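Got a structure here, written out as structure tokens. Questions coming.
In this view, the complex is presented without one of its protein chains, the others remaining in place.
Our next item is subunit A:
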């Protein structure tokens, strides 16, 4: 059977399980209606703008600033999450301490907590009269209503991504590798930095990319804490909404198309990292 199917092209391998047509039909119909038609509608509308018009809208100073702020803050937040996420995953996998179960479960809080709730809570904390904000103000540090506030919100939102991609890979590390490194004379620091961390690199990068991609598009948790000052702390998703409210559909469409294009590139990067990691370490990150 395997031989025959390899000599002749067929759309699907024969199977005794029924329902392929129905299941695939439902899937494709729903996917087309909900995802593909709406997204291609966006591309179609933006292609109707014409190239020079489109570029003029995208290269508008306020738009460029908003995109820079979105990508810049998301990048910084992802770097912070990469560092603390790896430490947190390490502590959760390797050590025992009271409340570990609860902390482990709480890592998923940003997935479960609505972004608007996170946004107002972080603002209340980091505003000049908030618990943390009032501690920082005498030091001359302002977090809320500045780009630093955006980073804080994006760190919250992206936190689970690094932990949850690195954690399972860490759990599978074979202790013998560490023992071998130790018997060959490596110090504990050398074992971690030269033996363990390189193995965690693909998972770490995947988590970083996921957190970064999420941060770029994030809206709900950011708008409360950002202050939303044009050219300074205005993120690209907010600018899309502002343009929509001005009924400036071409500008909203153009910004959205650029963001969509960039997130497809990131999706591609994430998939390549995972494919590379599977080839190299034969464990999916």
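By definition in this document, a contact is a pair of C-beta atoms (placed from the backbone, for glycine too) under 8 Å apart; a residue touches a chain by one contact, two chains touch by 3 or more; residues count from 1.
As a convention for this text, contacts and distances are computed from a predicted model.
*Asks:* Looking only at the UniProt record of the hidden chain, which name from "histidine kinase", "Sulfate transport system permease protein CysW", "Phosphate ABC transporter substrate-binding protein, PhoT family" or "Cytochrome b" is the right one?
*Replies:* UniProt lists the chain that is not shown as "Sulfate transport system permease protein CysW".
*Asks:* Taking the entire complex into account, which one of A:197, A:229 or A:267 touches the absent chain?
*Replies:* Final answer for the missing-chain contact: A:267.
*Asks:* If you put the missing chain back, which residues of subunit A would it touch?
*Replies:* On the side of subunit A, residues 11-13, 15-20, 22-24, 26-27, 30-31, 34-39, 41-42, 45, 84, 87-88, 90-92, 94-98, 101, 103, 105-118, 120-122, 124-125, 131-132, 152, 155-156, 159-160, 164-165, 168, 175, 178-179, 182-183, 188, 191, 213, 216-220, 224, 236-238, 240-241, 244, 247, 249, 252-253, 256, 259-260, 263-264, 266-267, 271, 284 touch the unshown chain.
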